[in-house]
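Report on the structure given below.
Here the complex is missing one protein chain, while the rest keep their positions.
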Amino acid sequence: MWKTVARRTVIMIPQIFLLSILVFLLAKAMPGDALTGLLDPSIDPAAIEAQRERLGLNNPWYVQYWDWITKAVQGDFGQSFRFKLPVAELIGQRMMNTIWLSLATLVLTYLIAIPLGIISGRYHDTWADRFITGYTYLGFAAPLFIFALLMLWVFGFHFGWFPTEGSVTPGTKPGTWAYAASKIYHILLPALSMALITTVTTVQLLRSEIIDTKQKDFITTARAKGASESRVYNRHILRNSMLPIAAFFGYEITGLIGGTVFIESIFSYPGMGELFLSSISLRDFSVVTALVLLYGAASILGALISDLILGIVDPRIRIK
Amino acid sequence: MGNTYGKRPEADRSPSGWRILWREIVRDKVALASFIFLGLVFLAVYGVSLVLDQKQIVTVDLFALNQPPSADFWLGTDYGGRDVFGQLIIGTRNSLSIGIIVTLLTGLIGVLVGLVSGYFGGTVDNVFMRFVDFFMILPTLMVVIAFVTAVPKYGVVSFSLIMTAFLWMGIARLIRSKALQERELDYVQASRTVGSSHFKIMFAQVLPNLSSIIIVTMTLNLAANIGLESGLSFLGFGFPESTPSLGTLVSYARNPQTLEFRWWIWLPASVLILVLMLCINNVGQALKRAADARQRRG
Partner (left out) sequence: MPFLEVNDLLVHYPVRGGIFNRKQRVVKAVDGVHLAIEQGQTYGLVGESGSGKTTTGRAIIGLSPITSGSVLFQGRDIARSGTRMPPAVRRDIQMIFQDPYSSLNPKKRVLDIVAEPLRNFEKLSAQEEKRRVRQLLEQVGLSAESIYKYPHEFSGGQRQRIGIARAIALKPKLIIADEPVSALDVSVQAQVLNFMKDIQKELQLTYLLISHDLGIIKHMCNFIGIMYKGRYVEQGTTADIFENPQHIYTKRLLSAIPDLDPSKREKLAKLRGAVNAEYEQFHGSYFDDEGLAHPLKAITKTHSAALP
């Protein structure tokens, strides 16, 4: 087992390296550099040139890359010219919001997927199954941003059941119960909107796994030996069908990254995705590159988690 | 006698791949309805947009801001007084066009890379697949958005190229795994022993066996690509302003006032995206069943 982990982790290193180079080159390709935002336009060009030289902006790209990456590893991503704050600090403020949103979405995703998948798989070809399958069809086709927009329109604006923006009611004191309640209240509609769409693949996967497992010989054997129907389902079918779902977990993380960008933008939720979009519109590129790097690292980690779970679950694909 | 052989249609003897696919769509009433609907949308959108004047539609009209639907403006006007219905038609045309272009381009690259990689295996495969793995892991949305901002001369062409650059890996991976299975079959070995070149074997022998899976994947990808394009346009990183897409119309809803009170601007486009994607997916799923003999309905 440790070999699988080791090998998979070894594969990760060049991926992260490549990612950092890509992000760096992207940053270089973007119009303007670290000085564009900092400087007063009235400063004399010669002074700017001196400043550029001092900051190493005239060095060859690999030297600049090395400077950038060594700082990035230490958590120094430069300054945001918009907020006049270190990028790391800025992201730190937003990161918790995105993590809470993602966690809530994940929890809701599985809370929806597991019962629906089990009902649909266990009683397949009944009306309940047809209804659930219809929902998954719809959810599979519907783009997240359209669905979220409709949810916001209907439940946020039309009925007014949920707040339509922000992550907490302004003026609430952190640490109080009211604060926590307000946070949960603000997170509910965005998380539900995302979960209702992302859960669809998991429902489909669980359903087909259960239907497949139902027809396997060992289930027939279990029945033949006189195991009760509930025992057959709980001990044999579910246990075997849940494994692929577990393995899918890491990829959910990757999927969430794209999702949160849309959701945070639509619900004006102050997370990293919203920060990413506003920074890119305002050309605050040091924030943008840091975020792309961070999101990329999260994706790589998600894939790693999935592969490792898959390795634990299915001994056949373990690396020998 | 000799000549009649060449002329005889062989379809009456055994159904070709295309026929099986078509038969499955016809049998599946929902898929057939979706297919017909898509055909009508196509005809309507491309037909009507020929008579519409795009310049006139995207021109700001200050005397007709945010008007609700009326006889003059079937779906009202937006904040710039532009006719929403006209934008809807042109937006659908643009969204469909770019969806198709990107799907074809990604399909072409993906099939080529996947086929070569899977057929040869070994080092070629290893190098290609490490590369593909890396791109698959990237947070596509962010990277595409970052590229869109980084590209100096931004337009429809560069937008489709950026989308293509980050979307061909899925199909490459799929085709590669199928090619890997195919090349183990004896017919590939047989072709080698009768002296066919690798090139001929890949494209004349193996590729036809992958055709149905390619069609299915490309259909499903078309829906996904239209979704991604409208999503990017919604966020403001898709088509440039002068070329409205369905996503552009939906993006007006990012203004809470528009979202709450002026449904005619964004709701029709949203519903149209939803319906288009649902229909394309329906057709794709029917094709998928046709391609997988075990699930065929008859």
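Should a chain be cited, it is by its letter among A and B, assigned in written order, with residues numbered from 1 in that chain.
Definition applied: a contact is a pair of C-beta atoms (placed from the backbone, for glycine too) under 8 Å apart; a residue touches a chain by one contact, two chains touch by 3 or more.
Just so it is clear, the structure is predicted and the values come from calculations on it, not from any experiment.
Asker: Of A:6, A:111 or A:178, which sits in contact with the chain we cannot see?
Answerer: Reading the full complex, the residue touching the unseen chain is A:6.
Asker: Which one touches the absent chain: B:149, B:205 or B:285?
Answerer: From the options B:149, B:205 or B:285, the contact with the absent chain belongs to B:205.
Asker: So which of B:127, B:157, B:190 or B:271 would be touching the chain we can't see?
Answerer: B:190
Asker: For subunit B, which positions touch the chain that isn't shown here?
Answerer: 2, 5-6, 8, 10, 13-14, 17, 185-187, 189-196, 200, 205, 208-209, 211
Note that in this section only the chains that are shown with their structure count from here on.
Asker: Averaging only over C-alpha atoms, locate the centres of subunit A and subunit B and give their separation in whole Å.
Answerer: A distance of 25 Å separates the two centres.
Asker: Can you tell me which positions in subunit A touch subunit B when the two form their complex?
Answerer: 14-15, 18-19, 22, 26, 29-31, 137-138, 140-146, 149-150, 152-153, 157, 164-165, 254, 257-258, 261-262, 265-266, 276-277, 280-281, 283, 288, 291-292, 295-296, 298-300, 303
Asker: Quick one: which bits of subunit B touch subunit A in the complex? Just the residue numbers, please.
Answerer: 130, 133-134, 137-143, 145-147, 149-152, 223, 227, 230-231, 234-237, 250, 253-254, 256, 259-260, 263, 266, 270, 273-274, 277-278, 280-282, 285
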